[in-house]
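The full complex has more chains than appear here; those shown keep their coordinates.
So that you can tell them apart, the chains are marked A and B in the order they are listed, and the count of residues begins at 1 in each.
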């Protein structure tokens, strides 16, 4: 691990050192978990008390913070501690993931082309006619099928599988175990009760700046393309069926699924374990609560939904509040019934 | 890519060309998305208007279709346009996935046997005593554990993992990332609160004509076999627990799970994100709506279920309709209560 001194970090961040400029750190930590040799930061005033107790060696703070007790650590004062720390995080990550070169054995088809500064890990497989841009990182055991195109700066972590003919944009990140372009679930029922496979000859297009978590499945289109638009963020274990389109900058949390041919609009926020049926449209800006099931198109924009099947979020909360009191409601109804029956008999 | 002329395709499909017999295509497209160089078809009269506007170079149509406007494309008239197109799709797919031979490096145990015309991709692993039939395709990075048997024409896509002792039938297709034969979730609680592992010494049997999507998990039996019967179709990210049996021609959509020792009958249709508890039986022909939870055996055949826990589909829709109006119901009840209270006080 590389070590940095308070003086070096301060220079990098355009800050001012208070304390020992020669003290060094080799790791990052939350302020409440800081140990010797780690660097931390304090941005949220709520956590100020930790500043006086932390064992972190260096803490980055806002330049205007007034200390109310003595500190054990060296401080670096900067204009904005949160921004400064983010800058360091990014640098740290870049250093950590600067793999380059081609490890052996890798399988690279003679008809595949690689851009500048590639990383191809051992046991990676790159098929026929694959086109790979510059600074692309293909970790070990990745599979890239025939005719796939991958644009600049994209990272495929260990064991990602990309079926033939798929297209990946720039700055895409795909985590381990995720499968792009497996066959859509299309079968034609036969008279004898069996099913005949419908060939799935489309592909998947993933636009720029998309990140997809681990062990997700994105099926190829029956014909045409399943499309993940620019800036979409998909969490782990997500199912995207054939011919789906996910709109720009939409985020979907873990274990959710979108069924075939559905179009999800831009800037939607979809919680975990949500299910969306096939062949519907979800309007832009839609928010869907975790574990909901969406069974019809959502036409209005920027609304929040909940339940299975989902309806307006606030209405669903009210219905659920009464649901929890249902036994009490039933009891009341029975009392009234009894009362009326007695009244009648009088 | 290979190009075909209208004349060649027409001969193949036993059709009649109207237009330029020499025009060529190298790809397939939906009629509404057709571009130059693509082949499309028109089967559903609903889409007929696209026939007059499409940019597809060739369109296959029914022989009895009467044109109502001029077309820009070359037509091939056949008895049944849909069937003809399906035939082409299959041929196209066969050409695309005609991989044969053994890529290097692959790991094949000396005690394993391969049938005729195998494809074994690079970095595939074939363990001791494995028996592989004819025309089997094992894509790169597939793992086939010791003593596994795989029958003719089966395809394992990149990265499939088959644990030892499992048995796969003919014409099976398994997509990337799917795991067959991992240990069942069996643990015996100990007095100190910890759990002791129950050895899982059974296997998984997958019969002929089964297709399993990507990133699914099918656990081996504790003892005996987890069985996926002939013609079953399982979607992506599905969980099949130890000692489960899925009946012939049953289809299960994405992200559903079947718990240990449950038997699902033949010709069932199970939606996405469904959960089925362990140790129950689901009768043949049962339909289960998406996101339902089945907690008891289903004895009647051919019925549809919904909800969690699931009950009769139509009843569940009616209950949910009232559920959505619960706040209103409660209000009414309160008014009646008030009314009665006032009446009493009179």
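Rule of thumb we're sticking to: a contact is a pair of C-beta atoms (placed from the backbone, for glycine too) under 8 Å apart; a residue touches a chain by one contact, two chains touch by 3 or more.
Model, not experiment: these values are computed from the prediction.
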2 chains shown - copies of the sequence in the complete complex: 3
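Rule of thumb we're sticking to: only the chains that are shown with their structure count from here on.
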Angle, in degrees to the nearest 5, of the Cα rotation that carries chain A onto chain B: 120
Centre-to-centre distance between chain B and chain A (centres being mean Cα positions), rounded to whole Å: 25
Residue ranges of chain B in contact with chain A within the complex: 28-30, 33, 86, 89-90, 92-93, 96, 103, 105, 121-123, 139-141, 157-159, 173, 175-177, 209, 211, 213-215, 231, 233, 235-237, 248-249, 251, 253-255, 266-267, 272-273, 290-291, 320, 323-327, 329-330, 333, 336-337, 340
Complex contact set, residues of chain A against chain B: 105, 107, 123, 125, 141, 143, 145, 159, 161, 163-164, 177-179, 182-183, 185, 187, 193-195, 197-199, 201, 215-217, 219, 223-224, 237, 239, 241, 255, 257, 259, 273, 275, 277, 293, 308-309, 311, 315, 318-319, 321-323, 325-326, 329, 332-333, 336, 339-340
